[in-house]
Each structure stands twice: as structure tokens, then as C-alpha cells.
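Shown below is the structure under consideration.
The other protein chains are all here in position, but one chain of the complex has been omitted.
Should a chain be cited, it is by its letter among A, B and C, assigned in written order, with residues numbered from 1 in that chain.
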Amino acid sequence: MRRKVPQFVCALFGILLFALYFSSHPLARALSQLVLVEYWQIIFAFTLLVGVVSFLKVNLKSIERGEDRPYRIVSLMGLLSMPIVAFFWGIKGGTPFMWIFENIQVPMQSTVFALLAFFVVSASFRGFRARSVSASVLLVSALLTLLARSDVGGLLSEHLPVVADWVRNNPSMSARRAILIGIGLGSVTTSLRVIVGIERTWLGGKQQ
Amino acid sequence: MKLESRHWTFFGLAVVVVIAMLSGFQPEITVSPDTLRMHEYIESLPEGSKLIISFDHEASSLPEIRPLAVALLRHAFSKNLRLIGIALLSEGTGVGYGLMQQVAAEYSKEYGVDYVYLGFKPQYIAAILSMGQSIPATFPEDYVGQPVDQLPLMTGVETYDDLAGVISVADGSLTTHWIEYGGGQYGVRVSAFGTAAMVTTYDPYLNSDQMYAMVGGLRGAAEYEKLIEIGGSGARGMLAQTCSHLYVILLIVIGNVLYFVSRRKGRSS
Amino acid sequence: MDISTLVAGILTLAIFTFLYRDNPIYKMAESLLIGVSIGYFLVITWTNSLMDLLFNPLFRDGRLALVIPLVLGLMMFGRFHKRTSALSRIPIAVLIGSGAGVAIPAMLGARTLAQMSATVSPLVTEGGGLNISSIVILLGVLCTLSYFYFSREHRGVLGQSAKAGTWFLMVFFGTTFGYTVMSRMSTFIGRVEFLLSDFLRLAN
Partner (left out) sequence: MNISDATERSIKNLFVAHRCLSCDIQEMSFLIILILSGVEADWFDMTRFPVLVSAVIAFAIVFYTTYHRKSRGKHKMRQIPGLKAVEEAIGRATEMARPILFTPGWGGDIQRPTTIASMNILSHVAQTTAVYDCQLVYPTHDPVIMSVAQEVVAESYARAGYSERFREDNIQYVSSSQFGYAAAVDGLISRLQPASIFLLGTFEAESLILAETGNSIGAIQIAGTDSTIQLSFFIVACDYTLIGEELFAASGYLSKDESILASVRSQDIMKVLIAAFLVAATIWATIDSNSTWWVF
């Protein structure tokens, strides 16, 4: 029962949604809407609550044990402050909720993102070595793109940007296309296996 | 304080970019065919055409997204297109609203008539599919809580068929969902203003005409600014962009020289 | 300087300290970021999903059918107790099943079939010359597909074409790397612009 019921539900929804794709009848569309919009979002919202509770549990336990206490407290305060300010002042523009978002969350997120520029630099320095033929191909095409997309490219040779564009639109695009097709096939087979119940990892893996 | 080689490479980048930014010099740039195609597309739309501008990005990529979005909005408003703003990632919501209001004010556009902002819908795939059924049902109210049927711009807007297209302003692969679900299932014309990182991801879709046009990155923004003849932060960052590219190229070259030297030493010893 | 810029500026610098190495200032900023971002997401999901889609229509407008997703959602709470934890598999089954059902046609139609069609084009131009682009694209797709052929060792013809496939892949990765470097630099430039002009007021 612990596996059969969820497996049945999974198959039911899988077959239903697959079949609905082929119909443009309003009823079919309304039904897929119902599942995709309402069911998905509502279930997801509840799982988020489960996630938040688990996060609280992990942090409270750490605080109890005295591990990283100040940091855990800051995390919890950050987490609790958002619902509290949202409850009292709402979440539209100009509220404390948006202030925290715009002046605490966004700058920090953008900066974590900006760290990438540095990691790109160190990775280029360390990892981009012409160790083999294929590594050299990687290197040359990266250098070509970088040169062509900065203004120096055009100064060195007017053909450089043209060559770079050709490489991007032909050999590079074709490899990406093959990856797309491959992943598409992988997704189709995995999805099918999930629906018919061959793939059960999500239920905890192979049966004992 | 123990510094490793990576710390020096970090430091070098900071110096290069800060100096380039402080110099304030703006290099002359050439416009790429991709950017030109997008410009021609917007130019070709008749006045009053309705477009969805979807802010599909996180707040963290704002430095790259803002110049792109501003260039797009300036062009669209100057061509008197009617814009319907939405957001499919929650963090883009406030950003999109702010940008639309700001650029609309530059062109004295009126909310509800020339542009509306419908706000955020979670679960993007579901939202895209749902809009194919009915836009007003997906967004019964706009961002500020007015019922959509009271907005003059929204009269006659039922599904994608009533629009000239969708332009996704994106920092990730969300545009792919617009293409595969919006374009694939409902035939809406999808274009994108995306971060440079996404350019190669979209190439096969551009090639297969599943995506109509694309402008990518700060560089794309600078090119677009040049086409619409209004300067912006795209152009301001171009020198720093070029210098940082050269810096990366230099590091790759140095890294390889060191590699070959050490390999030769290893062999001779 | 207004308080917003000051806070944003200090937090920006706090995150940048990670470049040297992990340290208490970064840890503090990181903890705050994690907490606030979960809180933000929680509030947004609460208002957009639970209130707008569930509680308001169910309790205010009396759409009783919404009891189904409500019950499915509540089953997730089964996880909090060992004996009821299997209940949570049912809502997960709804997500996984319907996701799989939607994915099959979407992946076949928009991805596989559309990309196949786009690869087909004449190998000679109207003037009678060879159409280099078409040839390269066709070869690229075929060779790369052969690299992803797992059922046989890559020897002989398959080995050759798989090898060519890796070159096409490397060209793609190189180009992508180039474009992504561009993108990452833009983001950093944006942060520098903020620090220089808004926070430190050194540039306009």
C-alpha cells in the first residue's frame, strides 16, 4: 500500500495529462489547467512549509547544541522578520517588506552572483589548458568568442566577428542541438518509465 | 595573510574593472545582426500593437538585465506600442514594475491605456499554458489590485492570438519554456532580451525559427542603445567589459605558457 | 548617504570578503541572506499560492472542489510523524506523474521534432555550389549524437564520429564559455558601478 497507492496516483495523473495534451477541447484544457495551476501550486506551497519547518528544526537544534549560535540566530531572525513585516505592513512597493528585499536580499544576491566574475577568472587561469586536442578546440573557440565580442576583435581583423558568428551559428549550434535532442529523448523515456512504474526511485528506490 | 595565485587573479580583475569604470571612456561599437533583427522587428510592428513583456529574471542579474530592459522599453514606448508587463519569477516582479513606470514616465505614457502591469504568477510553465487559454483568467487583477477588465488596454485581449508577441526579459532558461509551451502549443511569437550567458542556449531555437529575435548581454544593450540613439548604462560599461575580456584572455595565455614550460621542465628532468 | 545605500553597500562588501576566504563577516551575511530569502519566498508563496488560489476561493467563495488540493497539501505534513510519512508520497505522486505526463509531448514536439526538422536543408545551394553551413550542421548533429551512443564501445567508424562529436561539443562549450564570461563580467561591472557611484560616490 505504501507504494502502490502513490504509484497508481502517479500513473493516473501522468496518463491524464499526457492525453489532455492532444485535445484542444475546452474541457480538456480546463482540466489540465486545474492540475497544472491549482494542484501544483497548492501542493508546492505545502511542501515549502515542510521545508521551512525542517530548516527551523535544523537551526534550533544547532542553537541548542551551541553550534554556530550567533549565525543561526541571525538566520532565524531574517526568516521570521519577513512574515512579520509582511503581516503588519503588506508586501507592495514602499513597505518594510520590500525595503528588506531591495536593500538586504537583492544586493547580497547580486554580489554572490558577481563573485562569479572572479571565479571565472581563476577557473580560466587554472583549468583552461591545451592538454589535448579537444581541450585545445575548447580553448580556441573560447578565445575566439571572447576576442570577437570585445571591441578589439573588430580592430584586429574585420573578419574575426564574422568567423566567430559563423562558428556560433553552425558547429556550435549543431552540438547544442544534438544535446537538446538527446536530453529530449532522455526525458521522454524517463517520464514514461515514471508513469508506468518502472522507475520508482522517487518512492525511495528499489524495494528491499 | 596567506595569498594564493587565485587571490592575485581576483585582485587583477578588480583593478582592471575599477580603472576602466573610473575612466568614463566609451568605445565605438558595431551592431551585430542579432540585435539588428530585433530592432527591425520592433520597428515593423504597427502602432498600437500589443506586446507582452515578461520579466523572467531574478534580482541578482539586474546589473545586466536593467540596461537591456530599459533599451527595449524605450524603443517600444517610442513606437507607441501597448505593453503588458508580467513576471514569471517572483524577484522580477518589483523590478519589472519599477522599470516600466520609470520608462513610461519618460515618454508620458498612461497606465491602463499605454501599458499595464499584471504582476507575478508562480509556476511558470503552468502560467504560460494558462495564458494560452485566457490571459484575463490567469491574471484577474493587475499588480496594484485593479480588476483587469477595467483596464482599457486589456479590452479585446483574451489569448496570445490577440497579441503581436511575447518578449521575455530573462537571465535563465525560462525563455525556453516560452518557446516550448507558449510558442509550441499556442503559436505565439517569442523573442528575448537575455543575458549573454544565454545566447548559445537560444541559438538552435533562433535557427529553427522557434524564437524570432534575441538581444544578448550588456553588449547587446549597448548595441540597441546605439540603434535607438539613446545612451544608457550598456554603453557606459563597454570599456570595462572589453578590458575584462582581455584580462581573461591574458590569464588563459599565461596559464598555458606556464603549463607548457612546466611540462617541458618535467620532461627534461 | 541614505540608510538604504549604506546597508546595501556594507552587505555587498561583506559578501565580497568571501573571495579571500570563509570568515565571520561573510558567515554573518550568508546567514542573513539565507534567512531573509527563505522568508521572502515563504511570504510570496503564502500570498500567491495559498491565499489567492486556495484559502480565499475555498473559504470566501465556497469553491468546495478545492478541498482536494487542500487535502493533498495537508498530506505533506504526514512527514512530521514516522507512521504517517508515507502519506506524503501521494501529493508527490501528483507532482511527478503530471510533470511526466506534460513532459513527454513537450519534449517530443518542441524539442526533438522541431530540432530534427530544422536540421534538414538542401546540401547544395540554388546556384549549384555546396551549402557548407548545412553540411556542417548535419555532420555536427550526427557526430554529436553518435558521441551519446552508449550501447557500443566507441571504436571504428563510430569511434571516429564520436571523436568528431567531442570536437563539436568542445566548440560549443568554448563559445558558451566566452558568452558566459561576458555575462559574469557584466554583473560584476554592475556591482562596481553601484559601489563607485552610489556607495563611494567616486564616479557619475
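Keep in mind that, in the parts below, a residue touches a chain if its C-beta (ideal position, glycine included) is under 8 Å from a C-beta of that chain, and two chains touch if they have at least 3 such contacts.
Source: prediction; values computed, not measured.
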item: Visible contact partners (per top-of-document touch definition) of the missing chain; value: A, B, C
item: Touching residue (missing chain; options C:Trp46, C:Phe172 or C:Phe194); value: C:Phe172
item: Hidden-chain contact residue, picked from the options A:Ile42, A:Leu76 or A:Leu115; value: A:Leu115
item: Contact footprint on chain A, counting only the chain that is left out; value: 18, 21-31, 33-34, 37-38, 44, 47-52, 54-55, 57-58, 61, 105, 108-110, 112-113, 115-116, 119-120, 122-124, 126-128, 138, 142, 176, 179-183, 185-194, 198-199, 201-206, 208
item: Touching residues on chain B - with respect to the absent chain; value: 6, 58, 60-61, 91, 130, 133-134, 137, 158, 171-173, 197-198, 200-201
item: Absent chain, residues of chain C that touch it; value: 15, 18, 21-22, 26-27, 30, 33-34, 36-38, 40-41, 57, 62-66, 76, 79, 88-89, 92, 95-96, 98-100, 103-105, 108-109, 112-114, 116-117, 119-124, 126, 134, 138, 141-142, 145-146, 148-154, 169, 172-174, 176-177, 180, 184
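Keep in mind that, in the parts below, only the chains that are shown with their structure count from here on.
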item: Chain located farthest away, centre of chain A as origin (C-alpha); value: B
item: Centre-of-Cα separation between chain B and chain A, whole angstrom; value: 18
item: Chain C: positions in contact with at least two other chains; value: 19, 40-41, 44-45, 48-49, 102, 106, 111, 115, 118, 172, 175-176, 179-182, 184-185, 187-188, 190-191, 194
item: Residues of chain A touching at least two other chains; value: 32, 36-37, 40-41, 44, 101-102, 105-106, 109-110, 112-114, 117-118, 120, 124, 139, 142-143, 146, 149, 168-169, 172-173, 176-177, 180
item: In the complex with chain A, residue positions of chain B that touch it; value: 5-6, 9-10, 12-13, 27-30, 32-33, 58-63, 91, 94, 97-98, 122-123, 125-127, 129-130, 133, 138, 144, 196, 199-201, 203-204, 207, 219, 238, 241-242, 244-249, 251-252, 254-256, 259
item: Residue ranges of chain C in contact with chain A within the complex; value: 4, 7-9, 11-12, 14-16, 18-19, 27-50, 53-54, 66, 68-70, 72-74, 76-77, 79-80, 86, 88-108, 111-112, 115-116, 118-119, 133, 136-145, 147-148, 165-182, 184-185, 187-188, 190-191, 194
item: In the complex, chain A residues that touch chain C; value: 1-3, 5-7, 9-22, 32, 35-50, 52-53, 55, 68, 70-72, 74-83, 86, 91, 97, 99-118, 120, 124, 133-135, 137-146, 149, 166-185, 187-188, 190-192, 194-195, 202-203
